[in-house]
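So that we are looking at the same thing, I have put the structure below in structure tokens.
For this view, one protein chain was removed and the others were kept in their places.
The chains carry the letters A and B, assigned in the order they are written, with residues numbered from 1 in each.
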Amino acid sequence: MDDRDLDRQLVERAQRGDKHAFELLVSKYQRKLARLLARFIRDPAEVEDVAQEAFIKAYRALPSFRGDSAFYTWLYRIGINTAKNYLVAMKRRAPTTTEFDAEEAEGFENAEQLRDINTPESMVMSKEIARTVNDTMDQLPEELRNAITLREIEGMSYEDIAAIMNCPIGTVRSRIFRAREAIAERLRPLLDTGKDRRW
Amino acid sequence: MEKLSAFVDGEVQDGDVQSQLARIESDAGLRSAWNTYHLIGDALRGNVSPDLTSRVVARLRDEPATLAPRRKPAGLGRWAWLAMPAAAGVAAVTLVVWTAAPIWQAEPQIASGPIAAGGTAAPGPVTAVSLSAPEPRTLASGIEVDNYLFAHQRYAPTSAMQGVVPYARTVTDERRGVSK
Partner (left out) sequence: MTTVCSRLLQPVRFLPFLLPVSAAIAQTDPTALQWLQRIYTATQTLSYTGTFVYHQGQQVETTRITHIVEPSGTRERLEALDGVPREIIRTGDEVVCYLPASMTVKIDKQHGQQTFPAVLPEQIKDLSENYSITRGEVERVGGYRCQTISLEPKDRMRYGHRLWADVNTGMLLKAKTFNEKHEVVEQFAFTQLQIGGNIDRDRLKPRFSRESRGWRVEDSGATSANLAEAGWSLRAKPAGFRTITELVRTLGNTSGVGHMVLSDGLAAVSVFIEPAAGKPAVSQTGLVRQGATNVYVRPVGNYWVTVVGETPAESVKYIADAVEYRK
């Protein structure tokens, strides 16, 4: 199974009426979608609104999702249309290039653009989270850091990572898990203190 | 929890998926971990922004549940590098797939090892033709040599002839204890 298969299984559950499955998809793709919409919409607060709107539209359009393309590809098209309609409704000029090819949607995200997707209020927390993640990464033992980097940044499968790190797949699994848990533990106090539970 | 971590990466046995998903959806702890793990992944890619999920969830509560007919999953064949069709065109265009018969099996296998010292030691001017062949020694660490090998590789003979740098010599493979 791979990432695309997993999404498909979630979509199938959602199509059968399971809203929780859709929530898992929202949780997974929300920031990626926000990043995409920020290319069209200047105001981060509006980006949030449009992203939310796009997810609702996607949920309503689920019956017409046929699984020919990846879920995210389908989602980003809905996102772009939602953004366009929003800009038109606000009587602002929609950008002329609306055809983003799928590769760009999957493309590498620039680490320096937190500003595009954060309001001044959320910026403080976002920066703190980013800093905590980076610091914990720097302190991780090298094999844990490399494993999670190959997975999250290079998008490699466990099998490929195992080949590269010359260890069993079980070890890759364990390393990635331990890296995640180490970071999650440092994040927990931050996330719990988010009074408005926005995080 | 480790299972969830693997699950997030899509690394599970197929049969398990639907029941795993059911478990995740119904368990607050697992859901929270799912959210956190994805936040971590996004953060590593430079993407941190406020969580929308709760707001979307709130709005979804008002939406009627969708019921869509079950579709057959599309086959996701992995394209094979080897399956390139031979194309018509430039002069000699041939696709050849060779079976695994090693071409060099007839040749004697040479393990890296000390070469026999040929001739007597010849101290003297550098221009002397006959020199004793020095004995190679074990490299304590392969890593130091790598940098030199890499810098040198682009000039190596096979590179010169083939325009290709095999770069197979670029990195000493400590795992196999090849350096001798």
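The rule we apply is simple: a contact is a pair of C-beta atoms (placed from the backbone, for glycine too) under 8 Å apart; a residue touches a chain by one contact, two chains touch by 3 or more.
Everything numeric here is computed off the predicted structure, so don't read it as measured data.
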Residue of A:43, A:135, A:154 or A:185 touching the missing chain in the full complex: A:154
Missing-chain contacts mapped onto chain A: 108, 111, 145-146, 149-150, 153-154, 163-166
Chain B, residues in touch with the chain not shown (by the definition above): 44-46, 81-82, 84, 86-98, 100, 102-104, 107-112, 115, 126-127, 129, 131, 133-137, 139-141, 144-145, 147-152, 154-173, 175-176, 178-180
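Operating definition for what follows: only the chains that are shown with their structure count from here on.
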Residues on chain B engaged by chain A in the complex (per definition of touch): 1-2, 5-7, 9-14, 17-18, 21, 24-26, 31, 33-57, 59-61, 63, 65-71, 73-74, 76, 175
Interface residues, chain A side, partner chain B - complex: 1-6, 8-10, 12-24, 26-28, 30-32, 34-35, 44, 48, 51-52, 55-56, 59-60, 62-63, 65-68, 108-114, 117-118, 122, 125-127, 129-130, 133-134, 137, 148-149, 151-153, 157-158, 166, 169, 173-174, 176-177, 180-181, 183-184, 187-188, 191, 197-199
